[in-house]
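Have a look at this one before I ask anything.
Of the protein chains in this complex, all but one are displayed in their positions.
On to subunit A.
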């Protein structure tokens, strides 16, 4: 919850930034009352909830540039578009019309991304996933002697005079795997195969 309010305050703080005046570019959230302040309260300090919710304070339409609006970001070249499509393993555009549409879509997507990038995130660690970040959680996740006991028991010390550590090797192959319950044939998922191998056509179109 703390992070969310920080974000909101950051958005709110942007509405009066000099950037807005200088270029005539309208901030996305500058449509109505600023969230966090100017919420109407009566003399007892209560909020009129119905009145607050009667008008939208923000629309997602503000994330897309209005028709004819100039964006600040430089135009994306056709070469850059093709590079991105290759990196994403997506098919290249069939004709100039499709390419123009792709460029337009990409440009408006970048408009949205730029909005997000305006948020001030100094001192905020990126959230990678929801995990237990408490000290106890970290202690549980720690791999120490207790966690590695099983692995350490799988090793022998070889030699009496010249002592070396050697991992004990398992000899069985197929039978052991069946015990683990992962007895399946990967090639059953193959579109094309030859003997025990998957087959891939590496030509220019493939």
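We take it that contacts are C-beta pairs under 8 Å (C-beta built on N, C-alpha and C of every residue); 3 or more make two chains touch, one makes a residue touch a chain; residues count from 1.
Assume contacts and distances are computed from a predicted model.
Asks: According to UniProt, what is the chain that's been left out of this complex called? Choose from "GATOR2 complex protein WDR24", "T-complex protein 1 subunit alpha", "Glutamyl-tRNA(Gln) amidotransferase subunit B, mitochondrial" or "E2 ubiquitin-conjugating enzyme".
Replies: "Glutamyl-tRNA(Gln) amidotransferase subunit B, mitochondrial"
Asks: In the full complex, which of A:42, A:55 or A:201 touches the chain missing from this view?
Replies: Residue touching the absent chain, from the options given: A:201.
Asks: Can you tell me which of A:47, A:92, A:124 or A:148 touches the chain that was removed from the display?
Replies: Of all options in A:47, A:92, A:124 or A:148, contact with the hidden chain holds for A:148.
Asks: Can you list, in ascending order, the subunit A residues touching the missing chain?
Replies: Residues in contact with the chain left out: 87, 89, 126, 128-129, 131, 138, 141-145, 147-148, 150-152, 154-155, 158-167, 169-174, 176-177, 180, 182, 184, 186-187, 189, 194-203, 206.
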